[in-house]
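A single protein chain has been removed from this complex, and every other one stays in its place.
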Amino acid sequence: MDRRTNVRIILVAPFALFAVGITVGQSREIDEYAVLRASQERFRAVAAKLRPSLVRIETVGGAQPAAPAPREERKPPDPDEEGPPPPPRLQNPFRDDPGSEFVVADGPTTGLMYSADGYIVTSSFNFVREPELISVTLADGRRVAADLIARDQVRKIALLKIDASGLTIPEWRTVDAVQVGQSAIALGLGFGGSDPSITVGIVSALNRMRGNAIQTDAKLNPANYGGPVCDIEGRVIGICVPMAQRAGELAGVELYDAGVGFAVPKHRLDAIVKTLRTGTSVYRGWLGFVIDPRVPDAVVIRNIAEPSPAQAAGLRPGDKITGADGQPIRHFGQLVQAIYMIPAGEQVVLQIERDGVEFSAPATLARSSELGPLPALSEPFDPAAPPPPPPDEQEEP
Amino acid sequence: MCKRPTFRLTLLTLALSLEGAAFGAVLAAAVALVRAGEPLDGTDPVLQAEGRRVEMIQRVGPSVVCLFDRNQRGGGSGVLIDAEGYGLTNYHVVAAIVEAKGGLAGLSDGKLYDIEVLGTDPTGDVAMFRLTDAGPFPYASLGDSDAVRVGDTAVVMGNPFTLSEDYTPSVTLGLVTGVHRYQKGVKGNLTYTDCIQVDASVNPGNSGGPLFNAAGEVIGITGRISVNTRGRYNVGVGYAISSNQIKRFIPAMRAGLLARHGTLQATVDADNEGRIVFNRVAADSNAEKAGIHRGDRLLTFDGVPITSGNHYASLLGTYPADWPVPIEIEQEGQRRTSIVRLDAVNPKLKTPFVPDRDVNIRAVERVLRAFAKATLGSADARRPMGWKWTVVREFTQGAAGTAKASECYEMSQTGDGPVRMQRRYEDGSPGPMITYDDHTATQRVDATSEAFDMAPDVGMVLSSLYVMQRWMLEPVETIDLTKVSHVGADRSVGEGSRDGAILNVLGWPVGRNAAAKFGLDTQSGRLLQLRVRDVPSGADATVDFLDYRSVGGITWPHRIEVRGAGLEYRDVLSNVELTP
Partner (left out) sequence: MAFLLAPVAALGGGFDRAIDAVVPRVVKLYGLSVGSQPGYGTGVLASPDGLVLTVLSLLIDARRVRAVTSDGTFYEAEVVRRDPSRQLALLRLKPPDHGGEAAASRDPVGPLPYFDLKCGADATREESLRPGDWVIAAGNPFKVAEGAEPASIAHGVFSARTELDARRQVKEFPYRGDVLVIDAVTSNPGAPGSAVVDVEGRFVGMIGREVVSNLTHTHFNYAVPRDVLCEFFNEATDAMPRAASAAIASPSEGTVDPGIRLTRTGYRNIPPLVDRVRRGSPAEAADVRKDDLILSLNGKNVANAEEYDEQLRSVPRDRPLDLVVRRGRSIVAIHIEPEKQ
């Protein structure tokens, strides 16, 4: 070995020891207590950064949504029973029921300034009562009347418009730059007061509700529905809304504070606002058929409303649905999952099997008000009776 | 044989790599000296902490699966624990799958895979499954749940409310809020003993999914929550079965067996002074046979001081049937420790469990392959055709009442031939030669000047050792496994049993009348223990293999300790030669 190499070794050796010392020392020096204290300041900084864009929404008048079934005295449920809780039964399979036994209270709710010309996004949950008057209080204390422009019943977003100047809009972060596990801070004005409430969680998943929502375990509830979910640097990653894999304006509210919450990300919100700005509301889409509950492991049509998208698509009782938009369907829950986020006016391509022949049937979903009645069947069958829940909801797993 | 690299070359390589590290470390140290409070950049401790969490989730997230029955109904979660696609979940998640004959697992690649349910532990609510496709699959490793403390990070992953449409798990974050909790089960099943309590969001659908610590190790399987009047939703109190408990049941579940829990068939209660005392010991139980009686005071159970009846029940519930547990009692003023093998709890099942022979054979092959790799270095290494060593045998409890006697033997075997034991006296002169032939199951003593009375235990041990040699000689694929079964797990009971290795146990009949159980370390693959029983006489012996050392590339035990009815000795090997 030449002298140069020798010298190199001699020079490097003490350095190397130093490096090892630093490396080992560094990895033990991360002070978690200091991280917690610093994170508290970060959360407050996020609230302060977002405050100018937050609005408090107050409504006057309006009625409760359709009366829910009377609430029986609740016993604590059996904690050893497993499986997801069964969704509340719906009276009529095609009606836009509230989807929940929750009752909407009055009290302030939250909105976020969307554009400098006065458009505000919030959750359609806050307008379930169809109020007569909407008043919006800006961060600087100005209180202005707002108009409800339109609502997206599927993604639970409502668009308001105010006439005011000097409005602040927040910084956004698109979902492609968001990672599971990063902090998620939700802000709300539903508790009254001028400072927003803060709840902290993480981003639990990026792609939920057919790509319409980011999932978070921050505690989302009526106090922050309509408000922003932000990252640790104060960029908005989504708008909090209640959501569930079934119909109903209040569907999803039962998940309040359960650590499963949803936020509509920027790219979806932009597409939604583009439609709502024109004054066009977006409604739940229905196909207009009921399935035969006697067939266990397949989705077979039992009866079709007239008129209905199912009828227009040429479907008949007895048809078996084997796929929807390319996804195989083996039971009714999968069909619901495939179409629950498709609004009226949009299309789903169903894969049908009839008498051994397979074919595609595109169907354009319609509003429930556009569906006609179900014709009477030769066999007694009550279409208003909800289908029996699938086996996994009944037995002890 | 390869030449060793020169000293100089080694040092140069070392220096170069350290130099790189040194530069990097100094740079990073300088950067880290930047104070917090500056605008968020890569050195901000809050961002760094977030980054670590994100990185951990990205690393282990793909090992979490969504479980369904074959119609993609139902919702549960699971976690893969090795590259071949073996995974853990709750028993109550697969119970439905077993009835529907087969299930599906959704992985983060967006695809559904067929799964096969292997063995189950209904009492403890755990089960194992396997992806039937060929791997390799992403997997997570199991951590040490005894190291978990209240206040530690808890990351839960799974499929609450079957929300996942792309099979990526939902991730929730919280803290460990309680340890060593006891949640009684339903009709004896689904009892969560010594479990971990968390406030990370756990909801229906999370069952069977993993609980990770901050380092991304699985420290539990979540499967239960407490609920209040609002319904079956997370209210901040979730429970996970601890990983250390699960590790004791994995060998049996991998082998497709029904993994039974252990019981002492004895209950305890606190007396007036708060001391824990046995108030009932069942007749004919192993505890009774070990000399434990009603009225005895229970001091420690598996080394853990017992503070209440609940504590005892909770700890007891973490052990499998037949597990050896040291129990320290105070009896008539005297303290003593007995190692008791737990009796079995039979879970109540709707349909009887039928073990699958194919699953069992696959588990046996896996264990033998690991054994070959641990001993020979790889499953394909050249096997020794013969072996030879000198053994000094020290009797601590002798046959025929001899105490502390010491004997020396030269033992050898070549190929398929008989095992030879040549006695050597201290002056070097030869004594009797014993030969043992497994094919004929006979032993012969070469009578010179002494008659040699060989206890049946010694014969059993020899024949079992012979079996081990055969495994060494033959590739796994050619071994006749029709008589071999994987019979579950065991623990090597050394000093400090709590740290004793968990063993895969292979059962094998030896000779004409004996049954042997070979215990191989689940971690290293090595043979650590052998239990042999002579069926007609009921005599049994336990052999521990210790002090593994490398001999020409083969890892071999250099100390063998034998304990049996009336027989106790230690073999210390030297001059070990393994001839190719």
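Each chain carries a letter (A and B) given by its place in the written order, and its residues are counted from 1.
Note that a contact is a pair of C-beta atoms (placed from the backbone, for glycine too) under 8 Å apart; a residue touches a chain by one contact, two chains touch by 3 or more.
For clarity, every value in this text was computed on a predicted model and none was experimentally measured.
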{"item": "Residue in contact with the excluded chain [from A:K219, A:R268, A:R284 or A:R367]", "value": "A:K219"}
{"item": "Sole contact to the chain not displayed, among B:R52, B:R297, B:K373 or B:R563", "value": "B:R52"}
{"item": "Chain not shown: contacting residue from B:T132, B:T229 or B:T414", "value": "B:T229"}
{"item": "Residue, one of B:D69, B:D199, B:D302 or B:E407, that touches the chain absent here", "value": "B:D199"}
{"item": "Where the missing chain touches subunit A, by residue", "value": "23, 26-28, 30-37, 39-41, 43-44, 47, 58, 60-61, 71, 101-108, 132-133, 135, 143-145, 191-193, 195-200, 218-219, 221-223, 256-257"}
{"item": "Touching residues on subunit B - with respect to the absent chain", "value": "24-25, 28, 48-50, 52-53, 55-56, 150-153, 173-178, 180-183, 197, 199, 213-216, 226, 228-230, 234-237, 307-308, 310"}
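The rule is short, and it goes like this: only the chains that are shown with their structure count from here on.
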{"item": "Subunit A-subunit B separation of Cα centroids, rounded to whole Å", "value": "44"}
{"item": "Interfacial residue positions of subunit B with respect to subunit A in the complex", "value": "8, 11-12, 15-16, 18-19, 21-26, 28-29, 32, 36, 40, 44-50, 53-54, 56-58, 61, 69, 71-76, 92-93, 95-96, 160-166, 168-173, 185-186, 190, 200-201, 203-205, 207, 224-235"}
{"item": "Contact footprint of subunit B on subunit A as seen in their complex", "value": "1, 5, 8-9, 12-13, 15-16, 18-20, 22-23, 26, 30-32, 34-35, 38-39, 42, 74-77, 79-85, 179-183, 201-210, 215, 217, 232-233, 245, 254-255, 258-260, 297, 330-331, 333-334, 337, 390-392, 395-397"}
